[in-house]
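Before any comments, here is the structure.
All protein chains but one are shown at their positions in the complex.
Coming up: subunit A.
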Amino acid sequence: MSLAITLATARRIMTQLRHDRRTVALMVLVPTLVMILLYYVMDDERAFGHWAPILLCVFPFLVMFLITSIATLRERTSGTLERLMAMPLGRLDLLLGYGLAFGLAACAQVALALAVSLTWLGMDLPGPLWPLVLVALLNALLGTALGLLCSAFARTEFQAVQFMPIVMIPQILLGGILVPRGQMATLLEWISDVLPMSYAIEAMAHAVADADPGGEFWRDVVVVAGSAVLALLLGAATLRRRTS
């Protein structure tokens, strides 16, 4: 691993994004626009207060998952990954480069959605802002890591896009958004217990509702961060120097 190569990789990915302004605009604006739409559809401060943190959880994850899985699939199919694997680039250099570049993009995304929610949409925060930002960023990183991992199992961009509902919908259904996790059938609750999004949503609920997020918040944060690291390591294992 080399810091210089990791940073060069992150810079290269951000330059690619800079050349693709429409993608950046979509990435940064869409979550905020959905937030605004949600606010006017709900037309109810309390209901919006319930849904807003969930969106702040789901969006960074979703967008980063999609973008990373497509971007790494492109590296694999265009031959640039093979070129890099024949160069003195560590596998973690590449993964962390992606994490860093897309993490920064996620920052912009979350910052705008939060700014609009807290001012225009009148979302209330009893406590400090940082727990919310921390959870949103960890979620973006988790999405990046899982996107990397899933791209290894897709041959085409069509397949890669199909992984999005596979990874996303069960996590939303079982994450305690629609039905509290405690009310699910035992088997489903077990599954819910091993899905990282369940902890991300719980952490976000704490970050929004608690004046001083305590032990449970930190446990959830550690689980989400641990899942991201695990997915990153599994993703690194799928990058092969030698292929058939």
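Basically, contacts are C-beta pairs under 8 Å (C-beta built on N, C-alpha and C of every residue); 3 or more make two chains touch, one makes a residue touch a chain; residues count from 1.
The working rule: contacts and distances are computed from a predicted model.
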Chain not displayed: protein name in its UniProt record ("Carbohydrate ABC transporter membrane protein 2 (CUT1 family)", "ABC-2 type transport system ATP-binding protein", "histidine kinase" or "CheW protein"): "ABC-2 type transport system ATP-binding protein"
Residue of A:79, A:126 or A:182 touching the missing chain in the full complex: A:79
Sites on subunit A contacted by the missing partner chain, in the whole complex: 4-5, 8-9, 11-12, 15-16, 19-20, 78-80, 82-89, 241-244
